[in-house]
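A single protein chain has been removed from this complex, and every other one stays in its place.
Naming follows writing order (A, B and C), and every chain is counted from residue 1.
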Amino acid sequence: MTDLDHMTTNPFDDDKLHEECGVFGIYGHKEAAAHVALGLHALQHRGQEACGIFSYDGQQFHSHKGMGLVGDNFSDQAVMAQLKGNASIGHVRYATTGGTVLRNVQPLFAEFEFGGFCIAHNGNLTNTQAVRRTLVRRGCIFQSDMDTEVIVHLVAVSLYANVEDRLIDALRQIEGAYSLVAMTKDAMIGVRDPFGVRPLALGKLDETYILSSESCAFDIIGAEFVRDVDPGEVIIIDKNGVRSIKPFGNTAGRFCVFEYIYFARPDSQIEDRSVYGVRKAIGAELARESGVDADMVVPVPDSGVPSAIGYAAEAKIAFELGIIRNHYVGRTFIEPTQEIRHLGVRMKHNANLNEVKGKRIILVDDSIVRGTTSKKIVEMMRQAGAAEVHMRISSPPTAWPCFYGIDTPKREKLLAGQYTIDEMAEIIGADSLGFISIDGMYRAVGEAKRNNDAPQFCDACFTGEYPTRLQDRDDDLSDERQPTLPLLAEQGK
Amino acid sequence: MTDLDHMTTNPFDDDKLHEECGVFGIYGHKEAAAHVALGLHALQHRGQEACGIFSYDGQQFHSHKGMGLVGDNFSDQAVMAQLKGNASIGHVRYATTGGTVLRNVQPLFAEFEFGGFCIAHNGNLTNTQAVRRTLVRRGCIFQSDMDTEVIVHLVAVSLYANVEDRLIDALRQIEGAYSLVAMTKDAMIGVRDPFGVRPLALGKLDETYILSSESCAFDIIGAEFVRDVDPGEVIIIDKNGVRSIKPFGNTAGRFCVFEYIYFARPDSQIEDRSVYGVRKAIGAELARESGVDADMVVPVPDSGVPSAIGYAAEAKIAFELGIIRNHYVGRTFIEPTQEIRHLGVRMKHNANLNEVKGKRIILVDDSIVRGTTSKKIVEMMRQAGAAEVHMRISSPPTAWPCFYGIDTPKREKLLAGQYTIDEMAEIIGADSLGFISIDGMYRAVGEAKRNNDAPQFCDACFTGEYPTRLQDRDDDLSDERQPTLPLLAEQGK
Amino acid sequence: MTDLDHMTTNPFDDDKLHEECGVFGIYGHKEAAAHVALGLHALQHRGQEACGIFSYDGQQFHSHKGMGLVGDNFSDQAVMAQLKGNASIGHVRYATTGGTVLRNVQPLFAEFEFGGFCIAHNGNLTNTQAVRRTLVRRGCIFQSDMDTEVIVHLVAVSLYANVEDRLIDALRQIEGAYSLVAMTKDAMIGVRDPFGVRPLALGKLDETYILSSESCAFDIIGAEFVRDVDPGEVIIIDKNGVRSIKPFGNTAGRFCVFEYIYFARPDSQIEDRSVYGVRKAIGAELARESGVDADMVVPVPDSGVPSAIGYAAEAKIAFELGIIRNHYVGRTFIEPTQEIRHLGVRMKHNANLNEVKGKRIILVDDSIVRGTTSKKIVEMMRQAGAAEVHMRISSPPTAWPCFYGIDTPKREKLLAGQYTIDEMAEIIGADSLGFISIDGMYRAVGEAKRNNDAPQFCDACFTGEYPTRLQDRDDDLSDERQPTLPLLAEQGK
Partner (left out) sequence: MTDLDHMTTNPFDDDKLHEECGVFGIYGHKEAAAHVALGLHALQHRGQEACGIFSYDGQQFHSHKGMGLVGDNFSDQAVMAQLKGNASIGHVRYATTGGTVLRNVQPLFAEFEFGGFCIAHNGNLTNTQAVRRTLVRRGCIFQSDMDTEVIVHLVAVSLYANVEDRLIDALRQIEGAYSLVAMTKDAMIGVRDPFGVRPLALGKLDETYILSSESCAFDIIGAEFVRDVDPGEVIIIDKNGVRSIKPFGNTAGRFCVFEYIYFARPDSQIEDRSVYGVRKAIGAELARESGVDADMVVPVPDSGVPSAIGYAAEAKIAFELGIIRNHYVGRTFIEPTQEIRHLGVRMKHNANLNEVKGKRIILVDDSIVRGTTSKKIVEMMRQAGAAEVHMRISSPPTAWPCFYGIDTPKREKLLAGQYTIDEMAEIIGADSLGFISIDGMYRAVGEAKRNNDAPQFCDACFTGEYPTRLQDRDDDLSDERQPTLPLLAEQGK
């Protein structure tokens, strides 16, 4: 359907990295599923391609899944009425391939001897194929190509007696990044991998406990943020309250620093930092590290706004909306013909002509991935008459792919994987280009500097230093991921 | 949605038993999937609720499934183009419950260590729950509530080295009725259970072998009928041709006699008998066994037509279309209001007023299940002015439920399970009522009489003598069939 | 979408002429719209492409239209609940072009100064373009390309004071065939054109009057047939009962004889004749006129059945189902690839192999239009081993197009328009071919012979003698029918 060569002219493919998932669960509330729907809506920025909610009513599990936004799938009262029970978990998903089908939509469910089990996963495993191969050999039948299904089968074949022990048994066999929310007939369980790469937070609404990828989802339902789930922690919420297990001992986390820079919502707080505050601080660091004389600071909407505010305030230069964003962007977009293909980026952004003309401009954006959009935005500013265009980026150069749940191009497609900063400036056509430094970024999150022996964060996309083994990559097992049956094309009424 | 109490006023619920499935496969033809679509279309009478086709192209399997008719799902050239390869199998399904969902649509597919395996099943197992319980205990995860999935898991966990041996290993553990068509990357396999309850035939088109539930599906693609698969026979079709295995030894089949009476298409031939010929012969037997003086023989359309022709010819009474059928019946129907509910049956049938008025009529139908439609048709003929209405039925009284793949009411809902023939005549309001006798039926299929020690056919629905154990029924395991998660309600685009 | 050259390989394009419409109305019943839905269902054979129902509740009109079958559009209780009121009219439509869109679906509605007016039309006008041109010149804006809209505008611009007079004023300006059912806030009106080419009947259910294209639709709701509306009669049904006006004086009707042969349902009676009876009588005439020695009479299902019964009884040859019809035909069909295109006809029909082999067969069908299907059926019988194939047709050769509401090919596409009977026999490959004679047909309907000075029926498709002027054809105005805007492609929710 989509011509891959032209992918970058998709005006809504804004050359950003994409988070792959968000999870949310609530245990012990009479409107559990409705609250999960609201929570997922607040986490919608973590995944827009599909969503699902399961509930448990003391007797049976209920579920509903759909492609698209939470609001589009969970606004129907008939749908919500069927999601009975006072325990519920849900998931939003960004799919990395075009072939998203419902059987790849989470939460996953399996019927075990001891009852139903459902699970929602944010993150990505790095030894999926190795484990999967073993499981298939012993007769396990896989229904999807999600790494999450590996966890479900490991639980199914575990010889331990109860669900918790089976789950911990399963976790010991997997590697990579995972923030999980699971539900059985007796409990809701939250898990964060030993490095705590992806976020997971505990909240409370009256006497009800909640798990959420981000704290902003507590606000929408009027709940309070209790604390982050610790790296390597398993939290069990049942009728007796909250218990914590640390099957991996106390581990020093390496939270994904890019969550602060771009993925998380600015109104979330993660590991005692305000996301908005970190972004403004990066902006201020940028102004100090690579200041330039100019007439105005212009954010690339919308993700560049907090850093641009921070930059403008620090540099005492006017903050102006020099680029106007079209709010009405949907799943589909007008396919530009050959003739008008170069207009693509304007589907989403337009230069604010009267403001920009003749001015020296500092554009602030959060990252450069392949560089395609940056090039077009610089060009658009010049066509609008900007006298100078300086680009400042609130992350270090993105030079390495992520294996922990973020959809990244291969290294050879990453602009910073191939070029120096000067070369990049020339490619995108900017008068100057500046990235925040690694240490500047660490300062903005409140650290003195990066501890190179034991980095405080996962910054692998900037440094290439991955916190875990990458077994599937190293075994070159990616081809095994191709099943002999492509994802089923299903239809019906 | 549907009010069960009013089910019988559904004008299209014609108080018939329903076949649950049809299967078709072809190996070694460059338009394999297109031929399977045509074959399934010819088998559409065996199931109209859903259909699916898988193909294998030497590298990968491809599939498409959908709710509804074959023509509605496999007419799109884009769909057919994706079903590449020269091996293909397919399935049409009649679902016994309203909750048909795509994951219950066949063929089923599983990815094994040695590659993909897909299977289509006509029939019903009688020890599904017992086997399933064992499999779940050892960690198998079920995705559907179809008994066919039990076979797939048994193949998956078998310790034998190759697919054939694994399949035979699986078959030894199951009981009931099954005609199977399976496909691996190397072969197409056909299986008929030891009693051969459901039909399965081998055909040939040039050098290409074909498996089909009925021979009428060979005609549509211009193929020739080779022979029936034997009861208990496993047929393997691969690049070396056709091989036959009889893992259960030589078994004396007990083919379902109701296939002759109603389920199979009149233009099929099964076990050396023409279905149309059997039906006419039953009509003639009926005329001899329970003749009555009348002005015309009127078939209840359309299934009563061949027997009515046989009856009329034998009795030398005029054959007339005294009932006209509305051809435009769809999946949905006009919901009669309370006021006009009694008009239901006329949605499908109408008395041919001018012919019927003042005449003595012999109505010929194939069976009486609950009796609801028969009652309405007799009433309709009387309102049209018929002087006498005699009902003749081309099957013995249906008094016992089927456990082998036919959707039957429980015994207490079967009219013949509760009442004598005289009582039934009174209930449906006929001047007289006659059923073919058991021996008359055996004569019509060419036997001298029923061999009561070793019946030549499965006639359990008339006699209550089931050819196999009914373990799930006897263990009262039907409740275990209820999963804790009801069938997933899925939606999407 | 459809390749016109291959149209005839559409297995469901059975080379038949197609009726274009059916109409039904009821006045003064508290479940008016539900009864109209049932009535339209009984008239579904007159048009399957679209349907619509309007009702009036004393204050407002309500409507619902849809593509497809009545059952598919009017089975939803929410839809029916909105069709309030005790007066209602409806329409089923067969469209001659692929581009059916909702704005071409009837009934048509217009808001006049004196209130709403809606109308449903069966038939076709022959001076549409001439009238339309005049109306557009004076400022009328057309919304569809239906000739019915001409009637609506003529009513709108009429200078008469009340609706009846305006309608009669309009009728005086149009030519062609029309059976109309209209509804205003005060009355339901039925009209049949002066020649009465299309049928229209008056029925009664208790104190409620009903208008219907055919009497079979009275049966479905338990109403009684009162009489046919006379040619040239306007019937007004309102709270005072039934009034009749004959604005054209007493006219001698020329009812379409093809309605007896094929279009009408066999269980209808029209102008004092039973349709089924006429068809059997034609079969008997055929046996007398062109008898041939044979082993069996085989109807081409399903329309050939009554004539085949008549033929078999007269000739004393066995009546057998030598062709079996697949009942599961839908709107779409499996597109045959080049390879298997010749299999097309078998999508719908299959030879009953065991019966046919070695036999001399008389095939009885109702008509030959282009001859494509006849050729394939004869070929199919030969491949099944028939010793001889004789074709007998229960209509005279169809040599002229219809301009009165039947979708016919142009004369040059009609086989009988180009070839002699002997040539036709050779083309379709039959051992012999016989058509009923014109006088034989007139005898079968009860006339002594055709009155060539004033034919009793419209038989223009056989004789080329049209009862009315064909102004649009003669003015060659067909091109004006092409609007500068093709039918609007509309979508939405």
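Here is the rule we use: a contact is a pair of C-beta atoms (placed from the backbone, for glycine too) under 8 Å apart; a residue touches a chain by one contact, two chains touch by 3 or more.
Because the structure is predicted, anything quoted here is derived from the model rather than measured.
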item: Chains in view that touch the one left out, judged over the entire complex; value: A, C
item: Touching residues on chain A - with respect to the absent chain; value: 30-31, 34-35, 37-38, 41-42, 44-45, 48, 69-72, 74-75, 77, 80, 216, 219-222, 265-267, 269, 274, 276-277, 302, 305-306, 309, 313, 318-321, 324, 326-337, 339-340, 343, 346-347, 350-355
item: Interface with the undisplayed chain - residues on chain C; value: 50, 59-68, 73, 79, 82, 101-103, 109-113, 115-116, 136-143, 152-153, 156-158, 185, 483-486, 488-493
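Everything that follows uses one rule, which is that only the chains that are shown with their structure count from here on.
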item: Closest chain to the centre of mass proxy, which here is the mean CA position; value: B
item: Averaged-CA centre spacing for the pair chain C and chain A, given as whole angstrom; value: 61
item: Distance from the mean Cα position of chain C to that of chain B, given in whole angstrom; value: 36
item: Gap in Å, rounded to a whole number, between the CA centres of chain B and chain A; value: 50
item: Per-residue multi-chain contacts in chain B, two or more chains; value: none
